[in-house]
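Here the complex is missing a single protein chain, while all its other protein chains stay put.
Read from first to last, the chains carry the letters A and B; within each, the first residue is number 1.
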Amino acid sequence: MTALTIILLISPLIGTLLLLTCQNRSKKYSILISNISILISFLLSLFILYLYYSSNSVPQSINVLTFADIKLFSLYFGLYIDSLSLVMSSVVTSVSLLVHYYSISYMKHDRSFNRFFIYTNFFTFSMLLIVFSNNFLQLFIGWELVGLSSYLLIGFWIKKESAISANYKAFLVNRVGDVGLLLGLCLILLSYSTTDYNQIFEIKNSIDMDRMDIFGYSFSALSAICMLLFIGAMAKSAQVPLQFWLPDSMEGPTPISALIHAATMVTAGIYMVARLSPLYELTDGVLIFILYIGSITAFFLGLVALVQNDIKRIIAYSTISQLGYMTAALGASLYSLAMFHLITHAFFKALLFLCAGSIIIKCHHEQDIRKIAGLRKVMPITYLAFLYASLSLIGFPLTSGFYSKESIIDAVGYFGHTIPYLMLLLSIFTTTLYTSKIFFKVFFGKCSLPKSEENNFKIENDRQMLLPLFVLTAPAVFLGLFIYDPLMMGLLFQDSLAANELTISFYNNYVINSLNFFLHSFMTINFLILFAGLIFSYFYFYKRSFDISIPRFIRAVIEKEYGFDSLSRYFIPRIQNNISRFLWKDIDISTIDNGLINNTSNIINSLSNKVKKLQTGYIYHYSLIIISALILLLIIMRIAH
Amino acid sequence: MNIELITFIIFSSLLIFTSIKVITSSNPVLSAINLVFSFFLSAVLWLLLGAEFLSIILILVYVGAVMVLFLFVVMMLDINIAKKNAAYIKYLPLGIGIFIVFNILIILFFINTFENINYNAISSINIISESNTENLGFVLFTDYILEFEIAGLILLLGILSAIILTYRKNPNNKYQDPARQIDVRKKDRLKVIKGLKE
Partner (left out) sequence: MIPISYYLILSTIIFTLSIAGIFINRKNILVLLMSLELMFLSVNFNLITLGNYLGDLTGQVFVFFVLTVVAAESAIGLALLIVLFRNKKSIDVDDLSELKG
């Protein structure tokens, strides 16, 4: 199993290296290599997953390679094979495979076709590195590599100015999180002297009472570690206040958006917290913080999606909002539910993005939904796929999204977190609104395409682009139904997540099984809100029977994303600018250059100008000085005598 | 008042007088002549001290060689003998001041230090005989032989540097250049001319 996992992990890397060495080969070559390497990973992860569950294996942590083995701690390249990592790797590789396949036709006219596949393969490898890491160092390396590849991919169109600024922004915001992660890592090394997950989980009980004092505040080292690591997760998983890079990352090619949003990047933060759930369970206050951050993100960033008009940006904000759900679930110790939503979200969000990609291609790179309309007839398959994905996103009963999202909301409510519960409930409404906004505007109404293309026989895009849509529709709709029961009974993520008992108790006390949950949901307030949202959006977006004018101020605030973007774009740079200017002008030029360096030379210069007057060049002046000194010496001798 | 002391007083006062003449006379030739006189006078005083060899050397080397050299130079150079100018008068008080202060200080120092004079010490420098020359020669060629040879080298250096400094090549004179003589090639000297048809 270990050997297979290693092959699984390095297959995309080998693909990257092969592509890198043969960049000038034909497109066919890079298609073949990239897709086959991901396919190998995908098949292997399914196979290992099957092996794992069929043989009732226990979680394994294997150190494969040693980086450094010094007295204080050891650094390994290792594998952590358990249900969590295997399920995650299956999700990552499946979405990645479909995105790769989809990209073949999406990117076929691009000049940097081969470069694209190098990056995507590397992206997948980096994410798998995080997924399978069994120590913090490897996690950190994978984390940085994910950041790097996302940077490269968001700025894939290197001649597009907005893309360059967007990838710059994404990179910088991720750096902020990385500082947290790195500090957390340092603190772990400091207090545990190891980076291995298992060793930390084992000794955590003896050490969590170890308290630290900083600025007079006393808190446990473990809480500080978890808090710092969560800051890293906040940046990666786009939580308030580090969320504003994600909408801008839409500047990259659409398959990349699918990859980032569904599988390989934003889920890393959620995955890390779930992976470290035994640690988070022991902290005080951090989980509440995570819960509030998650629910705030879910509600407020959902609102932002309402006022956007770019199809990809709307979906991006919906991703942030859905990530908020996952984070809230983490905060409520419902790690398995968070992972559940992560999995279902991966599929339906990938589907949504791929549909959006098809629409964008069809409309010749037009992304403004006000200018796209009536595509239902033109793209029937995309229409259906989008419909299912949207239903899953808004949590329509029986779909995947329904099971994952409703169970999070219900569980948060069940365990008595009132304010987050309310926020999550309200965001069902906003989710419904912005999803149907895209849906109705894009697919209904008068067709925006030119007449000639409307009647084109080849109405859809390439078949290559349709296949991933078909394939993804299945898990996007039905996956939730199948894995709901094992998940809730604690079978799916057995032995790998902490606080499974919590979900089990929720499961036992609240609902019995998936079917019951489905029936039960019709009687909950969730369904009422969803239904209200659907009715409202039907009349508002489709019938256009009434119009609501939002006060301009509120609209402006929401459109400005509550000022986080301006904060990062204008306010912080200005402060930084002023500080740098102060350092440059006042410290560097005035104090160091002029004050210390030039002044020293000036003082020496003026002093030597005075001293050099002594050197007249006349013999009698010199001898006068000598004689005077001699006389002085004699006088001193005389006195001393 | 013995004859020795009388001799000393006469010659030392003459020495001081000639020294003053050396530094004050405006004509360098006069200065040089006065310097010769003062060397003679001090040679006499050295005889009084029992340093016969050195006093003879002083006359031979200084008066015979160095001072002649001085006179030579004075005459070689075309120096206009200026009158005592304003600067001379201006700096005279400074010179006198330094003279007086320095003298007082050093003389006070000597008077306090050398109150007890050991008259017997003079006999102990006569190592092998009564002759000062023999004694000095003995010491020079035994204990100080290395220094003696170094002194010879220094003199050689003096000769060489004096020659190199003052030597001036006269373009009218004919010289040999060995380097160029060795460097010469056949074609420099030999010019082959095609024989004229008769």
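Methods note: contacts are C-beta pairs under 8 Å (C-beta built on N, C-alpha and C of every residue); 3 or more make two chains touch, one makes a residue touch a chain.
Keep in mind it's a predicted model, so treat the numbers as computed, not measured.
Asker: Using the document's definition of touch, tell me which of A:K28, A:K71 or A:K612 contacts the absent chain.
Answerer: In the full complex, the listed residue that touches the missing chain is A:K612.
Asker: For chain A, which residues lie in contact with the unshown chain of the complex?
Answerer: 611-620, 623-624, 627
Asker: List every residue of chain B that touches the chain not included in the displayed model.
Answerer: Residues in contact with the chain left out: 4-5, 8, 12, 15-16, 19-20, 22-24, 26, 28, 31-32, 35, 38-39, 42, 45-46, 48-51, 53-54, 57-58, 61-62, 65-66, 69-70, 73-74, 76-77, 79, 82, 85, 87-88, 91-92, 94-96, 98-99, 102-103, 106-107, 110-111, 114, 117-125, 127, 132, 135-136, 139-140, 144, 147, 151, 154-155, 157-159, 161-163, 165-166.
One rule holds in what follows: only the chains that are shown with their structure count from here on.
Asker: Which positions of chain B touch chain A when the two form their complex?
Answerer: Against chain A, the touching part of chain B is residues 91, 98, 101-102, 105-106, 108-109, 112.
Asker: Quick one: in the complex, what on chain A touches chain B?
Answerer: Contacts found on chain A: 620, 627, 630-631, 634-635, 637-638, 641.
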